[in-house]
Structures are given as C-alpha cells and as structure tokens.
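What you see is the complex with one protein chain gone and the rest in place.
Let's look at subunit A:
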Amino acid sequence: MEDLSLEKIEIQGPTLASLIQRASSSPCDVDGLLFGQIHRIVSTTLSDDSPATSSSSTDQIVATVTSFISSGKTVSFYDPLGRVDSLRVDSLRVNSPDHLLGWFSARRTSPNRPSMRELTVSSSLSSRFQLPIENSVNPNSASSSVFILLTTPLTDQLIHTHEYRAYQFKPLNRRLEPRSLGIVNIGPAFRGHYGSFNPKSGFPELLCEVSSGSSAMNEDRDDEGSSLSGKKQAVKDQKEVDALADGFQVGSLKRLVGVEAASFTGGIEEMYERMLAKVESLASEVEKSSAKVLELDNHNRKLRYRVARIER
C-alpha cells in the first residue's frame, strides 16, 4: 500500500509541550526527527435497534507522535536542496529504538505554510524510511511521511504566540496534505489507543528463580559449566540492575516474588532509594555537561559570527 492516507496525527500533550518549548527556547530556527507509531484503530459503535446494522466498525489509520529529537539547527539531516542523508539521520537519532515517523521544522516570524525545502525533505524522507503499521490486518508498512510545522506570527502578538500544523506527505500528488493534530489524553475518547498499547520497560528480564529451576532440570549438564554460565549470567544481570539502581544486589530481587514478598517492603524501598540516587547523580551529571555544551555552543556562535562578519 503505497499511498496510505492517515486519518489524523496524534501527539501526547507533554510531547507537544516540549516540542513547542524546544522551538521557542532555541536561538534560531530548528528542525528534527519525530518518532512514534502508526496503528490501525478499530472503533465499534453498537446501537440498540435494527439488528441488521447493529454494529459498524470503522478502521482508522492514525499516526501517534511519542517523542522527538531536535537537531538545534536547520539543514541538519538533509542538504540545502532538501535531499535526506540517511547517515545523518542515523547519527541524529542515536540508536533510538523508536520508529521514525517523520520530521518537524520550527521557524519564527514566517508564514505557516510548508516551504520549498520542507516539501522536498518530506518527499525525500518518506521515500527512504518506512515503519510498520501496528494492529494491521495483514502486515503492512507505511512511509515516514508526517511533518509538523511550528511557526510564530509575522508580527509580535501578546496572546497568539505560536502556531502548529501537521501534514502528511502524499507521494501520489507530491503534496503535503494538512491533517488534524489531536492531543492524546486519558479518558474514554482515547480508549482505542489502549488496544495498540505496547509496554516499553527498560527493566531487564532477569532469570533469578527460574534459572535455579532450569539448572535442576538439566541434570546431565556439566556442573562446572553450568555454574560458569550461571556466574556469567549473574554478572550480566548485576550490570543491568546497576544501570538502574547502583549497588542493589540482583539476588535480592528473588525475594520480590513468592512467599517472602510480603515481608520485603524494606527491600523494595532500598531499591527505589538507590534508583533515586542514581537518577539524581545522573541529573547533576547532565547539568554539568549541559553547562559545558552551552559554553561550547556560545563559542561556536562567536566563531560563526566572525566568519559571517556579524558584529555584536
């Protein structure tokens, strides 16, 4: 299915907020990549009368933006002609496991219509990248054709400060067609989303108890070999746990399940505390590195200005 039409494009409130925040706090125009998924939502409407048409189900193909990454400038993953460079896309998305849904462009004091370059970038991006459609009847894929445009009005206004529009690139007529941008929230109106919900947890699959059971079953296996692989596994598990909660023993996780669990509240608290400590130390590291990045950024700006002979 080449020319698949999206019913609408949806975005989570916090994602949109942080996208607008990113656009308004950056010193200049920026662009970046949008991640998310495309899924088929089947909504069934039941009615009391006329059994022949008692239920009708409608299929909607909906794109949901779940996250984004900003490049901090324009002409980041494409050239001035708008041709997308796959290598630059890969280096910008930095191993993000999310599917590439499309891209965004944020520019100040300009008309809220796609520009010449934006159209070409959308065309080039959608011809190179694809993502699967979740919940699809037959396994299908769609192109990364979503484009979100953020602008500010031409004249300064007190109330109306930002505008955003969503588009889908249609290869058939080579056009960016406007789509409504829905903001996803909790509530009955968004029930359809739960059907295609996939949990995404960073917590590792730990063998713990199961591992001891399996070694018991495999009696014919060499004991030393088993303990060696068991040790290796334990070290690996410990590493993964360390990534989340520094210094918490992987062995204690065993007690999270089974009969001991009820009396293990203290252990869980310990794990959370260690997780918090880890997050805090990460936060302070991020802060320090952000300061360094800002310093470098300012230095780069000075150099760029000097090259462009801008005096301040």
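Basically, a contact is a pair of C-beta atoms (placed from the backbone, for glycine too) under 8 Å apart; a residue touches a chain by one contact, two chains touch by 3 or more; residues count from 1.
To be clear about the criterion, contacts and distances are computed from a predicted model.
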Absent chain [UniProt protein name; select from "tRNA (adenine(58)-N(1))-methyltransferase non-catalytic subunit TRM6", "B-like cyclin", "BRISC and BRCA1-A complex member 2" or "Dynactin subunit 5"]: "BRISC and BRCA1-A complex member 2"
Contact residue for the chain not shown (choose from A:Thr15, A:Gln37, A:Thr64 or A:Ser123): A:Ser123
Candidates A:Ala17, A:Leu228 or A:Ile310 - the one touching the absent chain: A:Ile310
Of A:Ser86, A:Thr109 or A:Ser141, the one touching the omitted chain in the full complex: A:Thr109
Sites on subunit A contacted by the missing partner chain, in the whole complex: 24-29, 73-75, 79-82, 107-111, 113-120, 123, 154, 174-175, 301, 304, 307-310, 312
